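Following this message is one structure expressed as structure tokens.
Only a part of the assembly is drawn; its chains keep their places, and the rest are absent.
Order of writing sets the chain letters: A and B. Residues in each chain are counted from 1.
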Amino acid sequence: MERSVYLDYAATSPVDPRVAERMLRCLTADGAFGNPSSAHRHGAAAMRLVEQARDSVCARVGAEPAGLVFTSGATEANNLALKGVLADAPAERRQLVTTRIEHKSVLDTARALEAAGCEISWVDCDTRGVVRPEAVAEAIGPRTALVSVMHVNNETGAVQDVAALAGLCRERGVLLHVDAAQSVGKVPLDIGAAGIDLCSLTAHKACGPKGVGALYVRPGVRLEPQLHGGEQQRGLRPGTLPTHQIVGMGSAYALADPAGEGPRLRELRLRLWRGLAAIHGASVNGDLDSGAPHILNVAFPGVDGESLRCAIREISVSAGSACTSDSPEASHVLSTMGLPDARALGSIRFGIGRFTTAEEVDYAAARVAAEVARLRALADAAPRWCSA
Amino acid sequence: MDYSSEVLRRFDSPATAGETDGADADAGLVAGEAEDRSLNVWVRFQVQLRDGAIRDVRFRAFGCPHTIAAADWAAERLHGRPAAALRQIDVPRIRRELEIPTEKLGKLLRIEDALAACADRIGVPAPED
């Protein structure tokens, strides 16, 4: 087919060629292919690279290297954080406070914990997708062990005030976990300065490889490992350390500087929105000013999102989170923000990233405008709810 | 979501979308529609009859690509058929020919409903159960 434009950076991103090159050097027989846990020279060479990568990751997010546990991604990190902390909590403190706009890997883990006897207290967001810290404070009770709130929402880009949350959690003597899968390279994150206890990270949203992430666990915080076998990573997460993946994460994080990249992304996003704003009724789900610079979620009333995505199928965008894009349900995030189903289903998430160009953004805006017009004409005389 | 090439072709340029030309309008023009809010779908057909036969069918739709393609397929097939054909729309065959996944069945049934509404207006007798 004709051209192909990728605007789904919030689902995943291509690996930066500089990162790919460093990963490659850990693979073949002339590289650092050893098992980092092996006592010999090949192992030690690999372990040195792992430790360098650990330092890079920690430098980017303000974390103590001793607290970083590498995982297979943020899904595993979220599972480890929630299950690990609650399994270690005393029986009378098995309550988790979280929000209704978390990623599925937090939502489903919370539901699994609920089924296992934990209590979950759900907090809503406002119409812009922002969780008020006071709402979280109200949800914390004497049985609360852990609060889990994401940093940047993957569907709307809404940024939560994690420093305020950390402050109030500390005051109340509960732990705070932050899912920061979407933040790195886009929104500044300083785990230490904010006072966050546990933080989930992933590489593939920041031009690093898929299948590697980390859970930061502030030294002193206790949690039950969720995988058993082997002493790797102090027993917190056994399994052969995948050197090339960890090195990829380290070098991706070294490059992912929100101060350098954020303004460019923000400008592209604004340019995209300016193009789309010409479409009658189009509106931003979330807040253009306070949101993360790489995500733009727009409602196009009067069109079905699946049809719009199909109509512009040379442009890769998403209905919301990638995991739910096959299902006909309205996004739980947009619903929590109060959008009617038809409007939520007529929304599209654009994700902008390192290799996105202004020309691509202009192209996308023009194509969307043309197809919205076509689909609306096709639905002329449809009942009012279709364009709610 | 996978779409068959036939779905894509019809979705990209549905030949029967829109309104009948109206030239012969007073010779029997009916419209019928159906919707399912929970499925985010609405379909409307306009049927022009002459001498008991379908002279033209046009549709409008709010819905997914499968719905639009299926409405187009149905409208096209009805051309020149007797009015009774409005009640004989073969949804399983549409699914087969356009390779539409099962989970879209609910939406396709609204096409059946909208055409049945047209048949009602014309007075095509409903099949006995």
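FYI, a contact is a pair of C-beta atoms (placed from the backbone, for glycine too) under 8 Å apart; a residue touches a chain by one contact, two chains touch by 3 or more.
Note that the structure is a prediction, hence the values are computed from the model and not measured.
Peer 1: Stoichiometry for the complete complex in this file, please, as a label-and-count formula.
Peer 2: Taking the whole complex into account, we get A x2, B x2.
The criterion applied here is as follows: only the chains that are shown with their structure count from here on.
Peer 1: Return the distance between the CA-based centres of chain A and chain B, expressed in whole Å.
Peer 2: Here chain A and chain B have centroids separated by 42 Å.
Peer 1: Flag every residue of chain B that touches chain A in the complex, lowest number first.
Peer 2: Touch residues, chain B against chain A: 1, 3, 8, 11-12, 14, 17, 35, 37-42, 44, 60-65, 68, 103.
Peer 1: For the complex, which residues does chain A have touching chain B?
Peer 2: Answer in residue numbers: 302-304, 306-307, 310-311, 325-326, 328, 341-342, 345, 378-383, 385-386.
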